[in-house]
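Starting off with a structure, shown below.
Certain chains of the assembly are absent from this excerpt, and the rest are unmoved.
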Amino acid sequence: MTVASLELDLEVFSGPFDLLLTLVLREEIDLLEVQLAEIVIAYLDHLEARGELDLDVATEFLVLIAALLELKSRLMLPREDDELADFEPGEAAEELLARMLEAQRYRRAAEHLAARLAGEEGVRYRRAPLPPSLRSTNLAEAGAVYSPRRLGAALGSLLRVPAQLRVGHLSDPRVTTAERLAHLRRLLLRGATTFDEAVRGADRVTVAVTLFALLELYKQGEATWIQAEPFGDIAISPASRPAAVL
Amino acid sequence: MSELARIIEALLFLSPDPVSADELAQATACESDEVAAALAELDRAYAPGARGLQLKRVAGGIALATDPVAEEASRRLLAKPRTPPLTPAQAETLAIVAYLQPVSRPEITRIRGVAAESASATLEERGFIEEAGRSQFGAVLYRTTDLFLKLFGLDSLKGLPSVAEWDPSPEEQADLRDRLLRAGEQRAGDASPAA
């Protein structure tokens, strides 16, 4: 099993995880409508059903869900990190104001439409089958109105494979758990180390995978770790037991 | 015209079936002699030759019906296929049925990447496609009709344009379904990250 084929049954989507991902990227599903927590729960259910943790799959899942979370939070706070810094408070207010005015415009248009519909209440149209004499279509009288080319073109547009989407920003974890395990073990051979030391100069994905490798070491009884205070450095030391055989 | 007569006229207009005097009395919350008086009023308004519609007493009730004077014009207007321009969703759905028939609705959805409920309902209602049994999984299968061939000026399905014209990689017609499904999957799924 891979993360891609994880079956989801969400409020707005039902199908494999990778399809959801694609639909989100193609804007056919609005990420704001997707409850990411539901996906996490589906994955935990899956884990529980399997009864074992496949570390590589788990890593991939974490990376993907983290990317989705980041994307979603950017959507929810569209201008936070990149542009807000350049925004004078006044400009930010103008931007917000423009949005509010646009929303207000369509809220009023909506009121108009609702009133219009209410005004038509009581106006009913007839829905009745045609008299039998008019019901049968005379095939002989039917002429060619449509061009078959329309069908070929419609089918052709379905045959065309859409341009490859760039998903590089989502995930391409070139680093594997096995690599990070080896890295940690090398450090631990020299005695105690720290998490900061273990991930010095690494990118975010590597940091995440390293944490996973550390969990694995702990589970195997090869290392113990202590964090003295929240956000403080994590001290890692070799366990007293001899390391498990690779 | 009295208000009751107006209301009864509207009721007869809406109802696809004849309505009895009792039902009219109930719906209008009036006594039957009031309804009878209103119907007499309507009879006068719909005196033979006065309107394009007639008030008819038929089995079990009263009904509005067209006057025979409109017979020929109605046939010209209505006894012909309705052929408004196809929407994009309808064209895609119809093309899939035309090239792959018999084909099930789930399969159409898979190829399009979006559901085709209302498009296939409209196509069926207009007589372009019809049911052709069930798949082994119980899904309704669709095929095109003779009317479809006529409306597209085709002698047979062989007259459909070759997809090679639109498909950048021409292959045998036989694996069209495969290629469509693959394209559909790709459209919907191939961007799965190379994780």
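Going by the order they are written in, the chains are A and B; count residues from 1 in each one.
Criterion: a residue touches a chain if its C-beta (ideal position, glycine included) is under 8 Å from a C-beta of that chain, and two chains touch if they have at least 3 such contacts.
Please read all numbers here as calculations on a predicted model, not as lab measurements.
> How many of each chain type make up the complete complex?
A x1, B x2
Please note the rule applied: only the chains that are shown with their structure count from here on.
> Distance between chain A and chain B based on Cα centroids, please, to the nearest Å.
39
> Using the touch definition from the top, list the residues of chain B that touch chain A in their complex.
10, 13-16, 65-66, 71, 74-75, 78-81, 83, 86, 88, 91-92, 94-96, 98-99, 111-114, 127, 146-147, 150-154, 159-163, 165-168, 179-180, 183-184, 186-195
> Which of the residues in chain A end up touching chain B in this complex?
Residues in contact with chain B: 3-4, 16, 18-19, 21-23, 25-26, 28, 60, 63-64, 124, 126-131, 133-139, 141-162, 164-165, 167, 170-173.
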